[in-house]
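All protein chains but one are shown in place.
Chain nomenclature is as follows: A, B, C, D and E, assigned in order of appearance, with residue numbering initiated at 1 for each chain independently.
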Amino acid sequence: MAKVINGVSIPNLPWEDKPQGCTDTVWRYSKNPIITRNDAFEANSVFNSAVVPFGDGFRGVFRIDSYDMLPMLRTGKSRDGIKWEISDDNLEWTDRNPDIGYEYGYDPRVIKHEDGKYYICWCNGVPGGHTIGLGYTEDFEKFYQLESPFLVYNRNGVLFPRKINGKYAMLSLPTNPGSGGGLGSIWYSESPDLEYWGHHRDVMHPTSLGWQNNKIGPGPAPIETDEGWLLIYHGVMGSCAGLVYSMGAAILDIDEPWKVKYRTKKFLLKPWEPYECMGDVHTVVFPCASLVDADTGRIAIYYGCADTSVGLAFTTVDDIIKYTKENSL
Amino acid sequence: MAKVINGVSIPNLPWEDKPQGCTDTVWRYSKNPIITRNDAFEANSVFNSAVVPFGDGFRGVFRIDSYDMLPMLRTGKSRDGIKWEISDDNLEWTDRNPDIGYEYGYDPRVIKHEDGKYYICWCNGVPGGHTIGLGYTEDFEKFYQLESPFLVYNRNGVLFPRKINGKYAMLSLPTNPGSGGGLGSIWYSESPDLEYWGHHRDVMHPTSLGWQNNKIGPGPAPIETDEGWLLIYHGVMGSCAGLVYSMGAAILDIDEPWKVKYRTKKFLLKPWEPYECMGDVHTVVFPCASLVDADTGRIAIYYGCADTSVGLAFTTVDDIIKYTKENSL
Amino acid sequence: MAKVINGVSIPNLPWEDKPQGCTDTVWRYSKNPIITRNDAFEANSVFNSAVVPFGDGFRGVFRIDSYDMLPMLRTGKSRDGIKWEISDDNLEWTDRNPDIGYEYGYDPRVIKHEDGKYYICWCNGVPGGHTIGLGYTEDFEKFYQLESPFLVYNRNGVLFPRKINGKYAMLSLPTNPGSGGGLGSIWYSESPDLEYWGHHRDVMHPTSLGWQNNKIGPGPAPIETDEGWLLIYHGVMGSCAGLVYSMGAAILDIDEPWKVKYRTKKFLLKPWEPYECMGDVHTVVFPCASLVDADTGRIAIYYGCADTSVGLAFTTVDDIIKYTKENSL
Amino acid sequence: MAKVINGVSIPNLPWEDKPQGCTDTVWRYSKNPIITRNDAFEANSVFNSAVVPFGDGFRGVFRIDSYDMLPMLRTGKSRDGIKWEISDDNLEWTDRNPDIGYEYGYDPRVIKHEDGKYYICWCNGVPGGHTIGLGYTEDFEKFYQLESPFLVYNRNGVLFPRKINGKYAMLSLPTNPGSGGGLGSIWYSESPDLEYWGHHRDVMHPTSLGWQNNKIGPGPAPIETDEGWLLIYHGVMGSCAGLVYSMGAAILDIDEPWKVKYRTKKFLLKPWEPYECMGDVHTVVFPCASLVDADTGRIAIYYGCADTSVGLAFTTVDDIIKYTKENSL
Amino acid sequence: MAKVINGVSIPNLPWEDKPQGCTDTVWRYSKNPIITRNDAFEANSVFNSAVVPFGDGFRGVFRIDSYDMLPMLRTGKSRDGIKWEISDDNLEWTDRNPDIGYEYGYDPRVIKHEDGKYYICWCNGVPGGHTIGLGYTEDFEKFYQLESPFLVYNRNGVLFPRKINGKYAMLSLPTNPGSGGGLGSIWYSESPDLEYWGHHRDVMHPTSLGWQNNKIGPGPAPIETDEGWLLIYHGVMGSCAGLVYSMGAAILDIDEPWKVKYRTKKFLLKPWEPYECMGDVHTVVFPCASLVDADTGRIAIYYGCADTSVGLAFTTVDDIIKYTKENSL
Partner (left out) sequence: MAKVINGVSIPNLPWEDKPQGCTDTVWRYSKNPIITRNDAFEANSVFNSAVVPFGDGFRGVFRIDSYDMLPMLRTGKSRDGIKWEISDDNLEWTDRNPDIGYEYGYDPRVIKHEDGKYYICWCNGVPGGHTIGLGYTEDFEKFYQLESPFLVYNRNGVLFPRKINGKYAMLSLPTNPGSGGGLGSIWYSESPDLEYWGHHRDVMHPTSLGWQNNKIGPGPAPIETDEGWLLIYHGVMGSCAGLVYSMGAAILDIDEPWKVKYRTKKFLLKPWEPYECMGDVHTVVFPCASLVDADTGRIAIYYGCADTSVGLAFTTVDDIIKYTKENSL
């Protein structure tokens, strides 16, 4: 039985048992979507958002497209991980260095690191393009922006929750801005100090056919297990109606995470429900955060729905690892 | 009168006086192209190549497209900088780390650094894309590959010839692989150790109209002068027959080279001659190297012609700086 | 408090008060959509349609895509502006000049002009392209086609309800037929006689980011107020799933309407409801007509929903002008 | 009154009378969709599927996109043509020749031929592209693959149910793989032996405007009538939100089926219902099979809905032929 | 024998007899190109330029792409029509109205009108696009800009040399800016006052195949003859290496010039010579001006070569009309 390493207890983890008769490894919360435009001030949409346990509840960083349709980050808090109180104001960086750029921000991830800080990675609008933004908070009151890890163009980045081989480590998706969000792969990079980055390694590429044949990008912070790093990721397929974003998983080597041990040949979650198939961008499920209860191995996955709202899905560490190993490419 | 800083004497610099009646700042060598496919073994083309003074002559790293049309690097040597003896074999990296990738290589720059090494920057084919490759030699016999500074996709990189603010510094062109070599800007990055890179800053963008309206990329190693860093660069214009690559110049702040002091509104060299207008890629002049004689301020610029051969052009530090300041955007 | 100029009383204006708790400036009718394919004979869809007060009721010109999916115009009448009786036959022009062209027609606007006529502007299919069609009626029985104001390619045109500086005036969207309905701006043109047009001026362009970053087009006939011409318009955003059409407003100078005094940075209405997000063209709200009651300042806006049906939304002159001024670009 | 030739009695044909007030020639089953992902094992979707009478019930070949999103064929059986029991395993070809290729399969048609066999035509994934696959069964237990009739690239093929002029005959849609499923026409080909094919003739092309202006493809097996071959086909329209797939009909000459006698100017069925407008590929109705009861002339049409599920629609031979003749292009 | 109407004597018309053995209707000047970059100050290229008889010599308006590659207009004069003295400065408009726009200009035509003025039509850069610019001079000293006749986007316009039916008349090419200079047709428009334009009529469209299958545009001012208006125009063909611009001719009805009497099925001149096949835009011959000697019927045609230089070609009114009639589409 797969075991979470360096995990935490989350007794108040949002949870709902798998429905009778369901044979899927990941299942949806029956009251999805859990967060909609009505839950935030002057919001066109709330989606692709990140949460972590904090104190006796949860904190989160949310992507809000406001009425000007400029994507921005806002913070929120919750007791149960389901009902969220979202700030009316956009997240501001304390004493930030204007040279780094922060014209807009979207698709945040939040990572509780072994160094005690909560890091935020997001897609950051800088002069002339977009790249991964990096910042941190210790209290969800004050936020500090760090140097951008990479040059443009990069769209999805997520830090590992601990140093690997003595270095900070990040997965990201350097991407092609010219073709409507075209092809891209997942890469690994490391840093001694979160200021300078290098040792870039390609981790995995899109497949030639199927649900992940267009591009793939890292999702929530990797989960450390005794089988390796469990990475929940999104895969994109081109159809003649555009793109379809689905969810899969991979298990990466614990010490050399650019080496893929297993990777799902089949999706774990695909847009099926109306709130996933209709909205600002149709047919999208986009995982950005997961909560893992180390005691039970239960996982609650927060995912964006059709670039419009936030959905919740469930699985367990054991189930998802078993499925990934048994259905590996 | 503009002065070269940290320059060297190159008494045997290739040179030809400006033709009678010519009012242009940069002028072509009358015997262009100086290097063609006939000067290398089984070469379809020799172009976009880099040279430096070495011993009592010159050494170079050349882009050769062989008969399989895979771009590769080869070394060469010359007494006069005009006639070149090019190696029959592709450049090999000693004890290289295969994880870094080196599937093919093109458009090299060679920089003699204050640390005594000769660095090579080139566009490096890695699994899943292309990015800047970085390596060095001390003797042009043994070559050592370093970590790639950046993630994919990046096409033109050039190191500054000395540390800036105690850091190695590089200009590069993160670029869009999806649209036939589409839009891109020049960025600045720095590194404490040539292993990890950060502090990325955008330097300059394409203009909305004219010869540099599509993308721009750094050319030869920046030349240190008392007016700032003199950067010779290429600018690309989209025409209804494709792309036109021309040459311009900029003067960057000496301490904060991501700040542009002057930048040519007009091109310095544009494809006019048949060997620049006809070949594997028509209408291309692409500067990759320059030799500067500190005593006279004479500059010999090596540039690729139509992705087919190597041309030579001349100017002086004083002339080009004067022109850049007087015709600045 | 903003005042309507040259307005009319419409005591039977369709109306519904703003819902409790709604803080938006424009709100939807609770029984939307008000006109669907079932309300017209052999209609695939009824949308992007125009209405005016007439007699003690209302008349309209409707876009109907029939079962051959060729867009055509039909007329309709209504007592209350909500239930419409739509003609089974396409609108025919009396004694029309075949040289002008009328292969198909869509997206009509109807303008009651100070000269007493009801003008129809629409996108007119002519040999070799599409441009603004112009015609008029006095009784909604007989319709007369005039010369096309502009060359191809032009997609949205709307006449001002009175002469400006002694000239007829029109806003339009000269557009790019080659890229799926790509980029376009709003232009102003004038005519001494509705036969010859000139003095073309650009009014406003798409923004670089946000809900109106792709193209913008004029909506209903501009409403004259003491603050200037109130123009309700549509803005289009490119997403990776295609285009999203939203509604905004601008206030144009009363005498020089090509000068923009205010323009909404935020949208006033964006596709949120299933009938706006699903249909022949998803994620479209497209305002084509408005009724304004001069007594109360109430505005009823008719807008196309997903190229499939007609929706109704409400606001007041005072609210929309206040919002536009306070949220101006 | 139009008469079916060489037809069979299907007393248990699925049927529902035309709804009160409906004036359309083809109407939907009120309990659509009849087959969804829940009706098959580990299926993302079940659509574009083919059925025939067999024994005292029905058999079918179904397109299933499994969790890897690779389209595959599976068989199924039904007593009433509405409730289907679908095999858990993909259809396998007995002793198949691996040189022919069968990497994936989709959009099957099944034709009961006068030679007694049940032929399956589908879009077959072969090395380097896709083309029409051809196979047969006699008992829906063992299936045998034949040579591919055509070179790549071909997407929709359907055999005529009897020889014409002593030759097997097939309609197909040679198509353009490079532009998201772009333009294509219906062609006729014949074969003496189902092994070698020739005498290719173009049958009909997309129109310049309307619901079939992008490409057209054959649907279910042509129905022999005393008016000619009744061909139900799909037509595709490009909109600014992508493609819209509708259904039309044509009557082909009985002896020279590449000659079109009549062809619907108007669609017979277009995506209107949510299950046709939302799903993996929005706005698609795609007819793949029809059951015709020779006694009553009733036709039950099976069509794919939004690349997600299977719908059922009804008409009669007489109605559809009358409509086609009266609304011919 | 075809006769020029309203023509002038040009005894010093540039001329060279048809070469021995040449059977073509239009032949090149043996000393082409007659104007190159060396003939103008700081010019990258001189091409697509217009000339008229003036005094005892000739005057012209030239397209010059300067070293910034922004296309601009300059004037020039010549005694013999072959050697040209080109102004060092760009053409300036006296007291021009800045609202009309003049950001850049290219591809001028000059028309001596019966009203005594010399009109210039060119492609004019205005805020948000390009359209036909219109201006005049009486002395080639002072130039006055008029209102732009049309909305964006329009690339080639040419005025008729006299009023038709009491109205000024213009041919133009409303065009598609979004697809690299894509499809376009020739249209006719008229104006009572050169201020307001209307009565737009399509004149001719590209053909489906051959040298004019992509777009067509009017060339020099139409020549009045007793057979109708002789229009020399350019036709564009798409090849897999881009566009090929050739020259053809049409004869338009004298009173209703939107009616085409004859139009060449074959080109009259196509890029064959190196100076037409190589340059900033390869494979371009682009006629912009013609001189016609009414006494002899000789025509000297000035055409742009590869967007780089100006070439001269010859024919006679009689020959070209005969050829056009005998080789009409």
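Keep this in mind: contacts are C-beta pairs under 8 Å (C-beta built on N, C-alpha and C of every residue); 3 or more make two chains touch, one makes a residue touch a chain.
None of the values given here were measured: they were computed from a predicted structure.
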item	value
Which displayed chains the hidden chain touches across the whole complex	B, D, E
Of D:Ile82, D:Leu183 or D:Ala294, the residue in touch with the unshown chain	D:Leu183
Touch criterion as defined above, residue of D:Tyr102, D:Tyr153, D:Trp211 or D:Tyr323 at the omitted chain	D:Tyr153
Interface residues of subunit E (partner: the chain not displayed)	23, 209-211, 237, 239-242, 244, 246, 265-267, 270, 272, 274, 277-278, 282-283
Touch residues of subunit D, complete complex, unshown partner	99, 126-129, 131, 147-154, 172, 174, 176-179, 182-183, 185, 187, 189, 191-193, 195-202, 205
Missing-chain contacts mapped onto subunit B	37, 42, 44, 66-70, 104, 180-181, 242-243, 274, 278-283, 307
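Here is the rule we go by: only the chains that are shown with their structure count from here on.
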item	value
Any chain in contact with subunit B as well as subunit E	none
Steps needed, at minimum, to go from subunit D to subunit E via contacts	2
Rounded Å distance between subunit B and subunit C, as computed from the means of their C-alpha atoms	55
Chain centre separation (subunit A, subunit E; CA means) in Å	59
Interface hub residues of subunit D, defined as touching at least two other chains	242, 274, 278, 282-283
Each pair of chains that touches, named by its two labels	A-B, A-C, A-D, B-E, C-D, C-E
